[in-house]
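Only one protein chain is missing; all other protein chains are in place.
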Amino acid sequence: MIARDKSAKYLRSVRPGLADLFASVVFASFAGLPLLLLLLRSFSKNWFWPDIFPHEFSLRSWMYIFDPASGIPAAMGVSVVIALAVAALSLAISVPAARVLALEEFSGKRFCILLLMLPVLAPPLASAMGLHAAFLKIGLTDSILGVVLVHLIPAAPYCTLMLMSSFSNFDPDLEGQARTLGASPKAVFWHVTLPAIAPGMAVAAGFAFLVSWSQYLVTLFIGGGRVLTLPMLLIAMQRGGDAAATAAIAIIFLAPTVLVLVVVARYLKPLS
Amino acid sequence: MSSRSLTFGSRLFLAIALLAIASACKHEQPAVPTSAQLAGLDWQNIERQAHGTTVHFAMWAGDQARNRYFQGTVADQLKRQFDITLHIIPLGDTSEAVNKLLTEKGGGKTSGGGIDMLWINGENFRTAKQGSLLWGPFAASLPNIRYFRDQARDRDFGTPIGDMEAPWMRAQFVMAYDNARLSAPPRTLKDLEEWIKQHPGRFTYPAPPDFTGSVFIRHLLVACGGDARQFAANFDQQLYDKASRCAFDQLNEMRPYLWRKGETYPSSPSELDRLFANGEIDFSMNYGPSFASQHIARGDFPQTTRTFVFDQGTIGNHSYLAVPFNASNPAGALVVINFLMSPEHELDQMRVLGDIPPLVPERLSVQDRKDAESSIPGPATLSMSELQTHQLPEPDAEYTRRFQQDWAKKVLQQR
Partner (left out) sequence: MRLNSKHLRIASNLAPMALTVGLLFAGGMLFAVLQSVGWSSVSGENHFTARHYDNFVTDAEFKDSLLITFALASVSTLLSATTGLLLALSFRRAAQRWRPVRVLAQVPLAMPHTVMALVVLEFLSPSGILARVLSGVGVIHGSEGFPVLTNDRLGIGIIVAYVLKEAPFVALMVVAVLLRIGDDYDAVARTLGASRWNRLAHVTLPLVAPALVSSSLVVFAFISGAYEVPFLLGRQYPAMLPVVAQHKFMDVDLAVRPDAIAIGVIIAITTAIFVVGYMRLARALSTTERPLIF
């Protein structure tokens, strides 16, 4: 059965005390203050020294980033398409792998897990630089597919590692029982396994999405400037000096990250 | 999962992978005409070939107004007049595109390239021409070439052009200052150096190889060498050694009095503009003579901003449009290039962006000529005659390349 950890007995709902409120304020300001600053900047006009608050406000930068002529909506679209493809492919690859890594014992298992951690923690910088020459020869540079493939390098193993924890809470006996009751393997998968790991899959896919969403350097190398994603436009806009538009793009850029983490907070055990 | 589900898992993986591959497959490419083939065709034919196609234009994208103009107004016009879809490939620096082409040439990608046309000049053109990275010659076959100065078609930073690129814009280096803060700006390089020493931390320039920073330091090189025309001729090692030693001495003498003590530099002209607008420094600079007026109009710079050129003159040059060797759509590129060179468009670009077209007034229609003379934009832009009487030619591209590289070692890294 699913084990409960000790923290369960501390999860009573209690009226917050002063210390709790202080803690909340501290953590909230870690992210809240930056967000506030970005919002202010994105709606401001001519916010120069020495004004502590902007005197003029305008919707110009927001209208600019949603204007197709700026190229920014297209970049948002490209980022979304790539991240979705990476999440889908990562899931497809990870589900079978996570299952055996979590539920089976075999020699070399720890080594496999180590091999999975490497592409997660090592920056994809080196492998992308190495792959570039090969991709050039087979025509994968400057293409969305090429970018999807290099994003898979950090995303897919990460997805597997996340799914492993879902699977470790899964009881394979349930499948056995369903089979003895006469269900086909496909039915077993769809009606027993999938519902049990679906929340974990959503979380893992969400994180694979985020890993791809935030890639910059490898997209630059392999995409060759032809595949334009949102982080690339963000950096270009910052160098271009339009602070308000930079702030607006930054807010759009961090929206999915916040979204995924908020959704995940519901599924994962606290503080995972 | 039994072994059945493994098949399922692997099948799922394969299905998704194939789907991804299929969706990313390029469409069948029509055969790409060679420049000889295109030269044989009449212009109507070329326009017909270009009709309904997409043209990928790689251009420096550091200025938002410029990006918006091209991605909006220009793209719409091209769509309406020629049914051409213009797609801008933004570059942080033109050398990125040249680097890409070099890599593609070395990797054997001789067709289906991602760039159809390129905004280029100077040492980037030289690298491209020497590396056989360009498609052409083509400039002579463009109908609108007749409006341009012969001088603009001759040499680019000393490199013979040979019609491998078409003239598009003129630029001249100007300095900007705030009249309210500074009533009498230093008018010579020497005076500027004096001013910098008397006002520590109030001056800087973008770090080369940024082209604005690069041209600024080039003024010191040329001034050290004595006569600007010497530099426009072929590269002379002795001249370079003498002039660069003198220039680096001056740059290093200046270094401790610069913003941030010269230990770091703004990485782009926009960053420099921001420092100027925020009052951290007292000068900005740019290759575009009307950049300050544009900023004033947008509310970025104070109304009292003005520009000036040095008494001994400032460096001016032309910039061009070229077609890469592996362009997928050279016909489309030619039509777009010709459009961008038309007097009608050039004047509109001047009105909107302040770019100066190297058109020959005598060859324009009466109306166009009147438009050209009346549309000098902005309170902070110098007159055409002032710019022309204070213009220095660009040094040969090799000087630029060496000087930029050596700046990194001798000034930035202090070796």
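In order of appearance the chains are A and B, and numbering begins at 1 in each one.
As a convention for this text, a contact is a pair of C-beta atoms (placed from the backbone, for glycine too) under 8 Å apart; a residue touches a chain by one contact, two chains touch by 3 or more.
Just so it is clear, the structure is predicted and the values come from calculations on it, not from any experiment.
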Sole residue of A:Leu59, A:Leu174 or A:Val258 that reaches the chain not shown, by the stated touch rule: A:Val258
Contacting the left-out chain in the complete assembly, out of A:Met164, A:Ile197 or A:Val227: A:Met164
Options A:Ala97, A:Val147, A:Ala178 or A:Ile197, residue touching the unrepresented chain: A:Ala97
Those residues of subunit A which, in the complete complex, touch the missing chain: 5-7, 10-14, 16-17, 19-20, 22-24, 26-28, 30-32, 34, 37-38, 41, 48-52, 92-94, 96-97, 99-101, 104, 106, 110, 112-123, 125-134, 136-137, 149-150, 152-153, 156-157, 160-162, 164-165, 168, 207, 210-211, 214, 216-217, 220-221, 231, 234-235, 238, 243, 246-247, 250, 253-254, 257-258, 260-262, 265, 268-272
Interface residues of subunit B (partner: the chain not displayed): 1-3, 6-7, 9-10, 13, 95-96, 98-99, 102-103, 106-107, 124, 127, 201, 207, 260, 263-265, 267, 275, 278-280, 408, 412-413, 415
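The working rule: only the chains that are shown with their structure count from here on.
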Subunit B residues touching subunit A - in the complex, by the definition given at the top: 1-2, 4-6, 8-10, 12-13, 16-17, 20-21, 24, 56, 58, 61-64, 67-68, 71-72, 75, 88-92, 96-97, 100, 103-104, 107-109, 112, 114, 267-268, 270-271, 273-274, 277-280, 299-300
Residues of subunit A touching subunit B in the complex: 45-46, 48-49, 64, 67, 69-71, 85, 88-89, 92-93, 95-96, 99, 133, 136-137, 139, 142-145, 148, 175, 185-186, 188-189, 193, 224-226, 228, 236, 239-243, 245
